[in-house]
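Part of the complex only, each chain left as placed.
Letters A and B name the chains as they come in the text, with residue numbers starting at 1 for each one.
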Amino acid sequence: MSEYKSDIPDITQIGDEGIRYRGTMMDDLIGPFGFARSLGLLITGKRPSETQARMIDALLVSAADHGEKAPSACITISAASARASLGASVAAGLLAVGDVHGGAARQCAAMLLEAGKEKDLRELLRRRLESEKRIPGFGHRIYREKDPRATLLLQLAAELGLAGRCCGLLQEVERLLPELVGKTLVLNIDGAHGAILADLGWEPSMCEALFIVARSAGLCAHALEDFSSRRPLQFISELQGGR
Amino acid sequence: MSEYKSDIPDITQIGDEGIRYRGTMMDDLIGPFGFARSLGLLITGKRPSETQARMIDALLVSAADHGEKAPSACITISAASARASLGASVAAGLLAVGDVHGGAARQCAAMLLEAGKEKDLRELLRRRLESEKRIPGFGHRIYREKDPRATLLLQLAAELGLAGRCCGLLQEVERLLPELVGKTLVLNIDGAHGAILADLGWEPSMCEALFIVARSAGLCAHALEDFSSRRPLQFISELQGGR
């Protein structure tokens, strides 16, 4: 029932000799891909291999920002525009994260894990399209031909030997979809995140954590830019000018 | 007046061929310390060197979590306990970030940059102690002898040749303080963050951004743990049991 088994060490232990994340001394985590390694360790409770840490780092890079039109960025800048503190501005943006923004990787991972247990992928997709009208991990507001981030990440996963069952199923879904929906749908970054993280052994709910950590970087950048380059309420007034 | 000069490229540019952060293609950012490099680039507008990216990554590792008693973690777990979404739980914790939690690196960086322009450091500290009763970057609730994170980070900065004027001033402050306050005060993680980031050329306000991004990792871990291992409201009830 729980993804946290009783044999997983505490998130953080504080001692005079130093700090441990999940039982590992902080000193031992520092080095190439150190933050990605720490994130994987903190979230899943297990230390990622070097190759896995490299992949997690790339996933973080890919989701760090997507411009000020992303819902979370727009809300963060609006709050910064009203001169909320930096923490409160980022917090405002994170309130937009969920099923319709940043949550598709979680949904896609769950779908692929479910698909892995069924015989007939086409039938599973057909039922899902009927009930929910969409397939998580496919389609994009801006990218019509391909999402360059998804391509980059899936290629890296293959090169690192990390693309497993779920990445395979994701590509199978990509192949089946045009016939089922009557048009080509772009395999997007959320699809790549969901499949790759599922292949790394992350639970679906953990995919959203990676998005939150990555995107907080972009949200900070947008808030700081507003503080230093626009007048109070300028952004939000200009935004509303169009309505 | 503004830290964003007009010659700094947009935070994120979206094109069919790929995404650019501050003018650099995402593909080019991936690799060792990729997320740290991207964070530095997004926040400051300038691409960190390899050595700088290594340092930023270590700073991120060091601030990723500090246990569930940290104010932000306690609030995040309380919100998770009431079954707020993951994004809302992390957001709740980030509302605690500011002058009294996570903001001391910013204050310390500002103090060191100011100290760099004055002749008499002892006099500056004396005035500050008189007006504010404390020196940012010094003292810790738990660590009484030394903050192992600060030691680790300042040593790494020295090894990487990144310890400059501000790291030097920080150690000078450490040397002067006992006489001024009548007791030894531990040089803490915030002091190390402030001095090192100031030596990397980060503006003081940017130090808080690094803390927010790093700590969002720990906040996610704490929220996910509560979701999977405790009953709704269990954490908050147990917390209140002590009052």
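Note that in this section contacts are C-beta pairs under 8 Å (C-beta built on N, C-alpha and C of every residue); 3 or more make two chains touch, one makes a residue touch a chain.
Predicted model, so just to flag it, every value in this text is computed and none were measured.
**Q** Full complex copy number, with 2 in place?
**A** If we count all chains in the complex, we get 4 identical copies.
Throughout what follows, only the chains that are shown with their structure count from here on.
**Q** Could you put a whole-Å number on the gap between the CA centroids of chain A and chain B?
**A** Centre-to-centre distance between chain A and chain B: 23 Å.
**Q** Can you tell me which positions in chain A touch chain B when the two form their complex?
**A** Against chain B, chain A makes touches at 2-4, 11-14, 16-19, 21, 26-27, 29-30, 32-36, 38-39, 42-43, 54, 57-58, 60-62, 64-68, 85-88, 90-92, 94-98, 102, 142-143, 145, 148-149, 152, 156, 205-206, 208-209, 212-214, 216-218, 220-222, 224-225, 227-229.
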